[in-house]
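Yeah, one chain of the complex is gone here, protein chain that is, but the others are all in their spots.
What follows is chain A.
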Amino acid sequence: MLRLGFQLLGGAKTLQPSLSIRVEQIRTTYVLERRYPPHLDKKNRPPKNLKTKNFIYDEIENTNLKKEPDLKLILTSFVEGVGLKNEVVTVRPNFGRFKLLATGLAVYASPENLEKLKRDLENSKNDVQTTLHSSRYAELTRRDLAMRILVVLVNQENPWTIEKWHIRAAFRRSGIWVPDHAIKMGDRPISGPNLELEKKHFLVTVTINNLETTPVRCMIRNWSTLPELRLPRVDNYMEPPFEPVFEDERQVISTLPLPVFCLKKSVAS
């Protein structure tokens, strides 16, 4: 049983003394107070017996209902949304125990483990992990961006050529913060007003923290200040097939993952 518990908890990866997983800590501690405390006893006399009313208690604290404090852990490998390797993170206890400690992705940040981590970091000078992931959220963001179809609004009446700030503003309007230096545009200019470009796709490249890179589909939509000049409303305009502006980008545009709402529809049908 002991050995089984040891294996389940991740074997040698956990530096904690491994107990059987059946042995659970049961917290049944209540802090109570006597409602009618007994009076003091007299000197040099045997103590009086307690009366029935002395056994009435008021609850001060129930430790079962107390919020458990957060766990402090050291990650043994990169965990998406949590942290990089060798990072000391603070997580909720159940998440930490079931998802990180049980799978061996983390160890407790005990003084010994912290000491060991410090020694290890000193010995290995080159940081391998930073070359794989720039931050805990970068990979998530990259995946979401690849799914995205960015709507780039352009004016129907006035002349325009799509520039970097157009893309940046379009990202910002759809709730994504992208600075100028993270955007890489294609060499060929796209300009208008040209109603043939309506609903056509082109690609820009976004680089997160100078590391994670992904192409993002952009869709041109025409817009007019005057409501009567605007193009008629089209339903489901974000769904495939996607027509590219430049024919050589068709391959990449079709291979990028579909947006979530398209996936849901395909599952339902």
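Miscellaneous remarks
Going forward, a residue touches a chain if its C-beta (ideal position, glycine included) is under 8 Å from a C-beta of that chain, and two chains touch if they have at least 3 such contacts; residues count from 1.
What we mean here is this: contacts and distances are computed from a predicted model.
Comparing "Exosome complex component RRP41 isoform X1", "NADH dehydrogenase [ubiquinone] flavoprotein 2, mitochondrial", "Cytochrome c biogenesis protein CcsA" or "EOG090X089S" against the UniProt entry of the hidden chain yields the protein name "EOG090X089S". If you put the hidden chain back, the residue from A:36, A:57, A:165 or A:237 that touches it is A:165.
Contact with the undisplayed chain is limited, among A:99, A:116 or A:136, to A:136. Residues 134-138, 141, 144-145, 153-155, 157-160, 165-166, 168-169, 172-173, 175-179, 181-182, 206-209, 223-225 of chain A touch the missing chain (whole complex, contact as defined above).
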